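As you look at this complex, bear in mind that one protein chain is not there, while each of the others sits in place.
And now, subunit A:
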Amino acid sequence: MTGEALADDQTFTYRILDEHSSVDPQVVEDVSGAEIVRDLFEGLMNQDEDGNLVPGVATGYTSNDDNTVYTFTLRPEAKWSNGDTVTAHDFVFAWRRAADPALASPYQWFIELMSIQNAAAIIAGETAPDQLGVKALDDHTFEVTLSAPLPYFPQMTTHSTTFPAPQKVIEAHGAEWTKPGNIVSNGAYVLTEHLPQERSTRERNAMYWDNDNTIVDKVVALVINDENVALTRYLAGELDRTEVPAGQFPRLKKEHPGEAISFPRLCNYYYTFNLSDSGPEVFKDVRVRKALALAVDRKIIVENVMAGGQTQAYSFAPTATAGFTPPTTEMATMTQAERDAMAIELLAEAGYDKGNPLKFNMIYNTSEGHKKIAVAMSQMWKQKLGVEVELGNMEWKVFLETRGNQDFELARGAWCGDYNEASTFLDLLDSNSGYNDGKFVSPRVDELLAAAKTAKDASANYTEVEQIIAAEMPVIPIYHYAGVYMMDSDVGNWPVNNVEQNWYSKNLYKIAE
């Protein structure tokens, strides 16, 4: 089937950092949980190895002219692991369940983000969940009505929140329904074992409609909190995949060529200025913001500090974003020497030099990698501009609270795309966005982003937003992420080109050694 000799033992074992939050598709909220759910359940559409939309339970969809009504045709052969047919009613049940205040899923916001009719009112408790704009026209036709046109709506149906849920099983077992033995799922795998904080195992679902084309028999996720232990256990042959700790990629690539891999991810890493009233007056001067952004030598950060194939960032949206090429900014084309010269000049214009140094503090959440980057940045600023920076690290929740309350001067930020479209990043700088922790306000940016929601092709809007960011510099983009793994060379078909890293075990295989 794959043209390669397959291994007898088709077991894929990988490391996860932390115990998954849940395997309930409407409830799960963490990445490792979503990976498991993506194997256990199948939504309307799937992604292929490159992140393109391919049929899942739905064979296809149609939409009306203004993209407000989508109709999905479901394949009649799709089955639950107990043999029941997967119907449009299962999707209606699941989507209402996701929005239902009684379930209180943290991912209610996703249903709202999908702009499904009445979603906001249901979440606010003003309307009953059965008023959600979803309908089963018959057993195999599922219709969704949106409150606003959304051109990328079908992409959102690959998200775990939208996967179907087995009503009968949930009603029979209540909160216990996700336990192995109780759980019924419609994906390529079923959950057969769960030892919390240790491992979970999923095995082939014989009822899955495409079971004949599935190769991997068993997938084991091992919880290993410490990444260095995980690496040791990988090297001892206990794992097929683990993350590479920051800075170790070059050594591992030399020692284990073909196993250390790196590929672009849909995430950015940046520092945000506090531009609100509580922020320092000096950051309201664009020359200061630009000078600081210019003096960061991103080449050193990606090549010497991270050293895992990350790429230098001069735009906010990652270069890997689908359907959008960020504009080449002036800063991107300069040499670092030119940037440094310009930085010194701008800062001098703003009234600061080594004799009268600029002082501020920057915060990041506790992590070895973040610390290295913050130290490197503060050293660059000190050497080039004489800037005196006080570094502050904070435990994660304290950091979020501090940043969210605008109780900072310069703070670390990072974002991974919820879907592969530039707005998932650029919306962060919308003045109405709850995630705009630096409180950057630009009426033009708001206007462009609002217009982009309904535009047939929004790339011109996104380009202009990136140009405004480059000119106003409310954030300092540092780098765009890379997925950096140790991956056993006998694992076939890992989707390195899927920048969201939505992987499906059913598409993997193990090659005979």
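Following the convention adopted for this analysis, a contact is a pair of C-beta atoms (placed from the backbone, for glycine too) under 8 Å apart; a residue touches a chain by one contact, two chains touch by 3 or more; residues count from 1.
Operating definition for what follows: contacts and distances are computed from a predicted model.
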| item | value |
| --- | --- |
| "NADH-quinone oxidoreductase subunit M", "Oligopeptide transport system permease protein OppB", "1,2-phenylacetyl-CoA epoxidase subunit A" or "NADPH-dependent FMN reductase" - which is the UniProt name of the missing chain | "Oligopeptide transport system permease protein OppB" |
| Per the touch definition above, residue among A:148, A:172, A:195 or A:391 touching the missing chain | A:195 |
| Candidate in contact with the missing chain, chosen from A:19, A:90 or A:243 | A:19 |
| Given A:172, A:206 or A:229, the one touching the chain that is not displayed | A:229 |
| Subunit A residues touching the omitted chain (full complex) | 18-19, 21-24, 27-28, 101-102, 104, 106, 108-109, 112, 120, 123-125, 175, 178-179, 195-199, 222-226, 228-229, 232-233, 235-236, 238, 395-398, 400-402, 404, 414-415, 434-435 |
